Every structure is written in structure tokens, then in C-alpha cells.
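Removed: one protein chain of the complex. Kept in place: all other protein chains.
Lettered A, B and C in written order, each chain numbered from 1.
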Amino acid sequence: MRIEQHPILEFEKGEKIKFYLDGKEMIGFKGDTIASALYASGIYKLSESKKLRRPRGIFCAVGHCSSCLMIVDGIPNVRTCTTPLKEGMKIETQNQEVVLNE
Amino acid sequence: MNNIEKAELIVVGGGPAGLSAALAAADYGVNVILVEEREFLGGQLVKQTHRFFGSEKEYAGTRGIDISKFLVEKIKENENIKILTSSRVLGIYNDKIVTILANNKMIKYSPKALILATGASEKFLAFENNDLPGVFGAGAVQTLMNLYGVLPSKKILMVGSGNIGLIVSYQLLQAGVKVACIIEAAPRIGGYSVHASKLARMGVPILTSHTIKKAVGKDKVEGAIICQLDSSWREIKDTEQFIKCDAICLSVGLSPLTDLLKQANVKTSYVPELGGYIPLRDENMETSIKNLFVAGDVSGIEEATSAIIEGQIAGLNVAKRIKKDIDNQVKIEKKIAEAKDELELLRAGPVGEKVRNGLKKIGLDPLKNYGEKVSTEEFDISFLMKTGIPSKENLKKKLPLSEDVFNKGPIAISECFQQFPCDPCVKSCPFDAISENGSINNIPYVNFEKCTGCGICVSKCPGLAMFVVQKNYTDSTSLVTLPYEFLPKPVKNQIVLVLNREGTEICEGTVKRVRDGKIQDKTTVVTIEIPKEYFLEARNIKVDGGQKHG
Amino acid sequence: MKNRASVVVIGGGVVGNSIAYNLAKRGVEDVVLVERSFLASGATGRCGAGVRQQWGTRQNCLLARESMKVFENFKDTLNVNVDIELKQKGYLLLAYSNNELEQFKKNIKVQNSLGIPSKLVTPQEAKYIVPDLNTDKLIGGAFCPTDGHANPFKVTYGYSKAAENLGVEINKFTEVNEIKTEKGKIIGVQTNKGFIETSKVVDAAGGWSQQIAKMVNAELPVYSERHEILVTEPIKPVLDPMLMSFSYNIYCQQTPDGSFIMGYGPDNEPPSFDMHSSWQFLETMSKKAVWLLPPLNKLRIIRQWAGLYNMSPDKQPIVSKIKEVENFYVACGFSGHGFMIAPAIGVLMADIITESDLTYNVVLDIERYKRGEIISEPSVV
Partner (left out) sequence: MDENKVIICRCEDVTLAEIRNLIKQGFTTVEEIKRLVRSGMGPCQGKTCGLLIAREIAEITNTSIEKIEIQNMRPPYGGVTFEEVIAGDTIEE
């Protein structure tokens, strides 16, 4: 969910950005990071931890922890909380099977 | 392997400390490369919607977001500063080469000096399911809602009552999130009392001596189990309580982000008063490695205002070392001395004690040059620091001694009971009616003789602790003027619910005046007419038609 | 800490722990090991973690094969419940010249004679074993399927636990300040935590072996040299064997957790105790790695570090007693391959100290240099 009105801040929604999560089409806005766009769309689980398979979501949102790592356009371990969202990005939920694509 | 670029100064980190360090050095002609990991400058300031405390000289009374805009503009105008955003310092090697990842390339610099202003990272807490989606650091919550306009939750549990926990709780309310409660493991609220009071009058419970045991939920937080702690911080049996919420916000402190310093083998020491492992440094902010300076939270956790001044000190010292002509030397020396005085002033009061103790541990004397006397006057604020609600005795000390004073018309009441460095109320009064008895660290008092009840201070106080009352508005009613920072804004003649300092509804009131101009800068000043019996109770309002979110 | 010991072993790396364990196994009582920092904090914990049997001399092949037997049966042999994360997916050695290939052929003969199952491979076969391999300029290679990788911390920890089980006292964070002698005989070791009376000392201090030897006025013919290494973030397994080339100068392997570890032998590195990482290494290593395995291009390097190779004149270990001081023993000069032969070295040192016949027919004594009996091993990075 997005904040529509705020007593102090003004949020100007940028233009719509289309992207894909595990093949499904999603919408974010210019200015979003991958994680903020996903969270606003109700996606809270971003990855699964490698040994214990625990669900993980956004934790620090400043690129310090490893909670929000996902596969973005084939590149694994991308910190989605600090990576700006771009048109057509293909995002995949990351689990232990991280593969290297060229 | 030879494409190493030369540089005079590299500043790492584009937050308040880094920005002011870059500016301070660049003003004397030093060529600065400012490196920031994110795609924007401003650091944590860009999320700070509240007004800052401290001295007006260091932007007190101004919102963090606006301080950021101001500093960033100055940085962009300065042609001695090259800005590298979306760039990360990768390594500081033994041969003093600094590698930076910028535009998908690792580039190399050989700088004469380095200032690390890398800030802090949030501390984590060990409890069951502490990694469940929906468990956030306070910074993450702020980032989501204030930077990206994304609602982090509908109902949240706040863990930690330091200034960040309190400020973020208030910001959550402003964004339309319910705050189930704020829990604090210590027996006392950690942050400033004025922040706690803002939340208390919104009806948010603050539970001291409480901690979180467990996050509950399958794929996302659905609630939390909290419990009470005894005086030795041990769990009290059978005090478990389930709190229904869809997010948990951890605000349990910051620790300096010393990764690059450790990499460069700067000597560090564990100083709990300053947040953990901090670099050893001298009073000019230079570390154990020559020409490697630090500023801001990375050198020890403090407020943004101290970070700004530390940045200046570091930047000026680099300028002094690089620009060697006599004229500059004298000017720079003077500026360094001024900045140091300013910093000492900020740290001089009771809330600065922790920082002072921490600095002593690394061999610095934080009050060396400081002669000003801080008042020894003290309020017994134990109840206030447990609940956020001032005691009757506290209030009495800030009210006129004689009832007659109320007869003269509207007067300002300051509900500020704690000594900390802050002066916007004093500086904003056009009638010179508010005084701190010569020290920014003292508690402000209103001179009721001089006060006209104009209400300028109501929107200027960063703690929202200034009110104006006019007891005898009519025979049966009083006027109370208060700050209001929520939506929807009330309109004239509207009937609103009136709340007391505990957030309890006490009566209805009629809006008589709404001031929402440039001076108020979004802290709306609302005057309501209420039954006379409540003129010392009414401190908040509830306006129909709460905020909506899509 | 004990104040008397029959033998004091200085150095808590894999070699020191293996020696302590083997001494105790022979029934030597009151063995005490001292380590300045934590176990495996020096070269052991900083090494590339490869274990290979493909050597050019008979004695190196023998030591490696015997050590591999221990790695393969670690839990049973040492009677400890420690998983050393042994991965036996082979070592692929790459040849870029006919000379190199000829050498491999000679080596394989020696290896096969000792039962090491190595064989020559064509560039096509190499590509089959490592599909991502760039085979440009590749003439052929050698492959031994039973070579591989083990976790150096776990191996060291396993040895120390096994040693402790047999009564050895392991003292971490204990620094040796002085070795006291009287009339050319050792009388004890002074540490920062107290004095240990002893007549026998083993110097297994890795990069600092020569410093320890100086305490008894012995000059060892070894010096230390910085070697660097890096590790990447983990990804799904794509590289089975350790890749290695002597002429292209690289070693690279994917560990069981999925990260790549790699390094190369530096040119013109001066003798020193410097353990700082360098940006020069990062750059050279990156170019080498990406040329050899192009898909690594997009993989993220997350850490680089350095350690010390203790270099000997013939790049072969010195496992020996010394002439100058009675009952002072050295296990040093491993020149970068101490980890993979540590199990056998422990056995040898125990032979020497207990004055038994050598279990393995090898020449590693320090007098070999005077005799001119230099070991010439063609297969080192």
C-alpha cells in the first residue's frame, strides 16, 4: 500500500514501471527500489534462507543486511532494497539454488 | 595498473557529517571527491520529517529533510566538489590507494586526505523468529514510508524508546499507521521527554521494563509476544502478553559503521556510551592513521547536529593541512576553535553526559574549553520518563505563580521539563519573552509579563511543547492554542474531540482559528474553544475523517 | 596451563596440531601445544584449501597420497566426530606448452606407480570436465579424480580435538617470548602465560618459524613471502575440480558452500611478514580468472586476504632436528603446500622425536642442503 496523503511530505508518483516477479507482471513507480515496489504490492517474502529455508523480507532497507537479496535479470544476490527499479526487470525470489547466468 | 587518479580529499558518505566536511574543506579551495553509496545525497536526513533540536546556528527548528536540501544545494553549487553518487568505496589499501566502485568500474585514487563519514548501522536483537518478514529496523520503516511513500504496516509494535524509536513512532502515526505500543527494556524512556509526550497525548502506550520474546507468524509477522522485566532485566514469570500487529520495528540503537576503518587498520575501542566499537581519534577528528579523519556517527553515535559540526572540524583540519598560506591558516584556526566551542556547548548538558563519558574513555576531554555554566536546576522527571506524561509537580513549576496572570489575556505555556540543548523557542519569540538563562542546555521559561500569547513559538518548538492558553475567553470557556501535524487539518468552526496529555478524550471543542502559513511550515497552529475547566488539560485534538490510504 | 611438558609444540596450525596428535598417539605423554592466536589463524586458515596428489617427485606423491588416506577416513582414523568437508572432485592441471605436457606425462608415471589414479587429458576432455573452461591455447592436461578440497579449520580443529582426547594440552592465545637454554640444551619455554619446563621443542610456527628458531640462535634457511587470495559469493556448484596451471600461474576452485577461492604465485614479492591485501592482486587475479573461466565475469568478489608462504631453498618442507641445539625440531618451509601433506608430516615428526625409523622413505632433513641433495619439484605455484 502506498501513502496517498501525508501532513508533512508530498509524494509525487513518478511514471509507472512494469516489471516481473517470477514471471508475473507487476507495477511500480519511478523512484522506487525493487524492494519498495514489491512491498507496496503486498510482496513481503523476498527470499528463502539458504540452510533453514526461512522466509526473509526487507529488514534494513539500506543495503547493509542480506535479507532482501534476489535474482535480478539473472544476477543473484542483488540487494533489492537499494537497487532502483527499471522497466522490464525480471525479478526472481532467491533460494539456495543461486545460478550464474551470462 | 597505472591509471591512478590523484585527489586532495576524499569524503566517504553523503550524510550530514560528510556534506558539512566536504563544504568546510571546499570553501578553502580543497578539491573534494564526495563518495556516496546511494543514488542521492543527504544520508538519513532525507527521512527526517521532524524539526531538529539543538542550536539555531546548526539548523535547529528546521526539519531534517529541509536541512538536507539546503546542504545538498550548497554542495552542488560548489565547484571544488566532485560528487560520486551510487558509488561505493571498496578498499583503503596499505599503500593509501582508495578503490571506488562507480559506474560499474573499480577506479583508483591516491588522495592526500580521507574523511570517513560512513554513519552507523542498526543494532539487531536476538529473539525468536527475529528474521521473519515484517520485522524491520527503524531505519527501514522510515525509508519505506518517508522516502518511497510505502506504508510499512497497518499496526506496528515499536521496540525501543530512544529518540529514534519515539520519532519513528510519531512518523508512523503521521503516515496513518497504528502504533500498538512502544516497549522499552530499561525502566526509563530513552529519548527526550518531549518526544514521548507527543506520543502519550496521541494515546500510544509506552511500556518500560518490557521486552520482546517472540515474533509470531508464518510467512509474515502476525503478532508478537512481549513480557515484563525485573530490575535486573530478567523476565518476570507469567507476564507474557500477545500483541496483535503486522509489523515489528526494532529501534534498539545504532553502532558505528566502521567496516572501512577496520579494513584500513585504524585502532578502535569498545565504548558503549558511543554505540560500540569506535575509532580512536583526537579532538581534530584524526584517527590513528595520519590524514585519515572521521566525522559523524562513525566516530561515535550522537545527534545529526554534532555530526555536522564534527564534519566541519574534520574538513577544516584537512584544509589547514593542504592550503598552507598564512592568511588561510589564521582564518581556519579561528573557525576550528569556533566549531569546537559549539560542539562542547551541545554536549554540556545532562543529556550530553553519556557522550562526555564515552569521549573521556578515548582520552578526550569534552569540556576542556567550555566555561559556560549549566544550571543545576533539576526537575524530578521520573514519572515523565516512565510514561511520557508530566507530573502535576512538573507542570506547576512552568505555570504562572499567580492566577492574576491569566487575567491579562493569552499566554504561552512551555511544557519542556528536561535539560537538553535546544533553543528555537527562545530564538523565535519576537518579544524576547522566553529565556534559558544564558545556556542552551537550560530549561526555557516564559516571562509572562513580556509574553503576548502570539503563538509564534507553538510551531517553532521541535518538541511540540509550546501551547498558548487564554483562560478567560468567555465566562465559561477558554482558548487553547496547540500544534497539530496530522491530516485532515481542522477548519474554522469545526467541532473536534479534545484530548488530554494521556490521549484520553475529555470534551469537545470548537475550532476558532487555524494558522497554516509559511511560518508554521506544516506544523498547523490550531486554537480551540473549550469548557474552562479543561484549559490546563486540553493538549491535543482528534479531527474527523482520518487519513486514507490507497 | 601445565608447567612441565615432555615436548612443547610451537604453532597451532594444521602441522603443529598434526604433530601433537601423532606424538600423543605414539604414547608420548605431557605434550603441550602453544599458539599465539587461535588455531589455524596463520597460513593454515588463509590457504587455498586444496588437497592434491599430483606431484612430480616420488616423495611428494607419497606424502600426499598418505595424507589423502587420512583425509578420506578422517573421523575413523582420528576417532573424532568432525566433518572436514572433503570434496573429491579432482584437480585439473592445465598444460599450455609441449614441455609442460611432457612433464605431466613424466609426473603421471611416478604418480601411477604409487597408485595415484591420475591421467592425461585432451583439451576436449578438459572441457568436458569443466564446461566453462576457456580452452584457448590449451594443449592438454592432467587430471586426478581423487584430489580435491577440505576445510582447513575443520581439519586443524579435528586434529586438536583428537590430540586433546589423547591428553595433549592445547593453549590458544599463548605467545612464546623466549626459549631458555643452558649449555646448549633446552630447559624450557617462557610464554606470556607462564613458564613451561621442557627439554624438547618443535618449531611449527609457519610464517614465523625463522623467528622462533632465532630464540635458540639457529638460522633456518627459510623466509616468508606474502601470497594473496580472494573468495567470491556462493553460487550453485558449477566447477567440480580445482583448476590449476603452473605456467599461466593460477589456482581456482569452488568450495562445497559454493564460493570460489583463487590465487596465484606473485612475481617479485620480497621476503616479508606483510599480510596486507593489495589492489594489484585484485586486478591481476580478476583478469586471470575471467580469461580462464569467462562466466565468472558477473560473480561478486566479497573478500580478499593474504597469508605467508614459508619458503625454503628448494620449495620443499624441512622436517628435521637441527644441529645447533639439542632436541630442537623444525617443521617449516612448506612453501605453500603444508596443508595437504600435514597428516603425513605429523607422522614423520613423531618418528624423528621418538627416534624411530621413518615411516615414509623421504628426505626432508635440513642437512640435505649441505649435502647438495636438493629436491627438485616441478609442480608448484
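What we mean here is this: a contact is a pair of C-beta atoms (placed from the backbone, for glycine too) under 8 Å apart; a residue touches a chain by one contact, two chains touch by 3 or more.
As the structure is a computational prediction, the values presented were derived from the model and not from experiment.
> Of the chains that are displayed, which are in contact with the missing one across the whole complex?
Computed over the complete complex, the missing chain touches A, B, C.
> Out of B:Lys47, B:Arg63 or B:Lys108, which touches the unshown chain?
Considering all chains, including the one not shown, the answer is B:Lys108.
> Using the touch definition from the top, which of B:Asn130, B:Gln228 or B:Asn291 touches the missing chain?
The missing chain is touched by B:Asn130.
> Taking the full complex into account, find the residue in C:Trp55, C:Phe143 or C:Tyr157 that is in contact with the omitted chain.
Of these options, the touching residue for the absent chain is C:Tyr157.
> For chain B, which residues touch the unseen chain?
1, 3, 37, 88-93, 99, 101, 104-108, 121, 123-124, 126-131, 213-214, 255, 257-260, 262-263, 268-270, 272, 276-277
> Mind pulling the chain A residues that touch the left-out chain?
Residues 49-52, 54, 56, 59-60, 63-67, 69, 77, 79 of chain A touch the chain that is not shown.
> Can you list where chain C touches the absent chain?
38-41, 45, 153-154, 157, 233, 257, 277, 279, 282-283, 286-287, 289-290, 296-305
In this text, only the chains that are shown with their structure count from here on.
> Based on which chains are in contact, what kind of graph results: line, ring, star, complete or other?
Basically all the chains touch each other, so complete.
> Could you tell me the distance, in whole angstrom, between the mean C-alpha positions of chain B and chain C?
That gives a centre separation of 54 Å.
> Please report how many Å separate the Cα centroid of chain A from that of chain C, as a whole number.
44
> Determine the centre-to-centre distance between chain A and chain B, using the mean Cα coordinates as centres, and give it in whole Å.
29
> What are the residues of chain A that contact at least two other chains?
If we look for residues of chain A contacting two or more partner chains, we find none.
> Any chance you could list the residues of chain B touching two or more other chains?
As it turns out, chain B has no residue touching two or more other chains.
> Looking at the complex, which residues from chain A come into contact with chain B?
1-9, 11, 13, 31-33, 36, 39-40, 44-46, 49, 54-64, 67, 81-82, 84
> Quick one: in the complex, what on chain C touches chain B?
Spelled out, the residues of chain C in touch with chain B are 274, 276-280, 282-284.
> Could you pull out which chain A residues touch chain C in their complex?
50, 75-77, 97-102
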